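Below is one structure, written out as structure tokens; comments come after it.
Note that one protein chain of the assembly has been removed; the remaining protein chains are unaltered in position.
Right, chain A next:
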Amino acid sequence: MSSLANLSLPNRRFALGLGLAGEGLKYFRYWIAAAVVLAFLGPLALSLSTEIELSTWFYTANVGKWFTAFVAGGFLYALVPNMIAAGLTRRELSAAMGVFGLLWSIAIGVLVFAGLLVERVFYDAMGWTQGIQLNDTITTLGSWGETAAFAAVYPLMYLAYFAAGAAIGAAAYRWEGSGWLLLVPVLPVVFSLDNALYDTEPFGPGWMGFLGRFMDDWGRAAVLAAIVAVALVLAVAARRILIDIPLRSKKA
């Protein structure tokens, strides 16, 4: 990691966070490029046989949430033994993960924001409708403002999914064999908020969105505030799990 060269003790947690974001984006650059290309070429191919009335970037952006959670959990799971053995404290690692999460969420969020706006131009040029599926009906993003507002919440959603992934990754390392069970309380809450925000069917089994019924009447601002709160709680939980985590014994 070139960003680690010549670092000093007080700033190394920030340099590491920056380096992780850079390395993460570099490592998955071909995956990200493939997703971008598919998001534009997909509707073009589909238009040969059907009328396009749904945003492909809506689906790409939602896959990005899972991807973000996977990156956070997978990286943290691998980094715990690696970084602590390299002389990092757990507090420094949690700070580095915070920087990583912020930068990653901003980078992927900006990409999705730009993708949805470019898609808007693309769809308008092709005479297609940029819509999202709401339960059984399709809602059209009627104006540029609606598209921008719809896209603007993705960085926050990615941050929430990153925090969820980090908490589950830390738990999976700490409680080998049973740590992944943290999925059970975390996923329904995150999915339900996600569901409430867009008022769409969540990804995954339908029951996971059950909490959404209690949020139907919430305003968008309240849901956004709840997402911020959940992201913070998950980040604190991940840090708490990490803060006194023991390194596992090496197996022969």
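As a working rule, a residue touches a chain if its C-beta (ideal position, glycine included) is under 8 Å from a C-beta of that chain, and two chains touch if they have at least 3 such contacts; residues count from 1.
Heads up, the rule we're going with is that contacts and distances are computed from a predicted model.
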item	value
"ABC transporter", "2Fe-2S iron-sulfur cluster binding domain-containing protein", "Sulfite reductase (NADPH) hemoprotein beta-component" or "NADH-quinone oxidoreductase subunit H" - which is the UniProt name of the missing chain	"ABC transporter"
Options A:49, A:137 or A:249, residue touching the unrepresented chain	A:249
Sole residue of A:91, A:220 or A:240 that reaches the chain not shown, by the stated touch rule	A:91
Contacts of chain A with the absent chain, listed as residue ranges	1-2, 4-5, 7-9, 12, 16, 78-79, 81-92, 243-244, 246-247, 249-250
